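Yeah, one chain of the complex is gone here, protein chain that is, but the others are all in their spots.
After this line comes subunit A, so read on.
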Amino acid sequence: MAISGVLRPGYVQVRVLDMKAALEHYRDRIGLDVVATGNDGRVFLKAYDEFDHHSVILREADEPGMDFLAFKVASEGELDVLHEKLLNAGVAVEEIPPGDMPAVGRRLTFIAPTGHRFELFATIGLDPTGPMVNNPELWHAEPRGMRALRFDHCLLYGDDIDGAKALFNDILGFSTTEQVVAPDGTVIATFLSCSTKAHDLALVRHDEKGKLHHISFLLESWNDIGHAADIMSRYEMSVDIGPTRHGITRGQTIYFFDPSGNRNEVFSGGYTFYPDHPVRTWSTDSVGKAIFYYERALNDRFMTVVT
């Protein structure tokens, strides 16, 4: 349970094929604000309801996908504790000194058994456009586009999800909230929380390592999901499925693609999780309803398209 230890997803670095198109998508459509551009051309963005300096980093590359996903830890002391635990468990951890990334202090980085690179950090500067704290208005200026409140979670595809799940639960203090289990007991998908959210990270079993299924942004309401759908049609954006609801997490959702083919999600609702709650389990014969509660069936594209 967070409060101490790992707090939440901090930032994700996404590879894009064309920065101009990516900015139009993440800034103008999803509604993130650009906070900085690095000397190397990377662009740092945040949602209007986030305090921290950035939550999304775009890097132009010739292949899309995710470079890394970072989680924010409550304090530098907690970061030391987690570092120790990772080393004791035999995880190879690299420490990146402060100043390597704008506004961010020292970072710990490691490769999970699914092949994904994760980072942990405790220190990041605040951005002045974050939420107000004195007699706070709702926002500095009315939000744009889909009005994303914050970067919410990622779903990642990889081979050894049992190993990754053990790492997050046993070493980093996450809890399993839900899972999809095959008749032979194989866990096909696992949903992990370090907070009271229904998920902060989700993992799905897949034969290739290190794939990105989606990056999710939180919206305030079902009405905002409808508004996002209006924007997707107006700007001829590539939609995967939705608006609909998940059985798992019970969140309301639309899946769509960025201009490089990385899947995005806008998400609202979902239940509140506490770490004493039992794990909710779906069998593979109900997986359609688990993923898309209204359609009660999976679409092929949702299962197979990853970057």
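Rule of thumb we're sticking to: contacts are C-beta pairs under 8 Å (C-beta built on N, C-alpha and C of every residue); 3 or more make two chains touch, one makes a residue touch a chain; residues count from 1.
Keep in mind that, in the parts below, contacts and distances are computed from a predicted model.
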Absent chain [UniProt protein name; select from "NADH-quinone oxidoreductase subunit L", "Ferredoxin", "N-terminal of MaoC-like dehydratase domain-containing protein" or "4Fe-4S dicluster domain-containing protein"]: "Ferredoxin"
For the chain not shown, which residue from A:51, A:68, A:139 or A:293 touches it across the whole complex? A:68
Touch assignment to the omitted chain, from A:145, A:261, A:275 or A:288, lands on A:261
By the contact definition given up top, give the residues of subunit A that touch the hidden chain. 13, 15, 17-18, 21, 59, 61-65, 67-68, 96, 100-101, 109, 117, 210, 238, 257-263, 301, 304-307
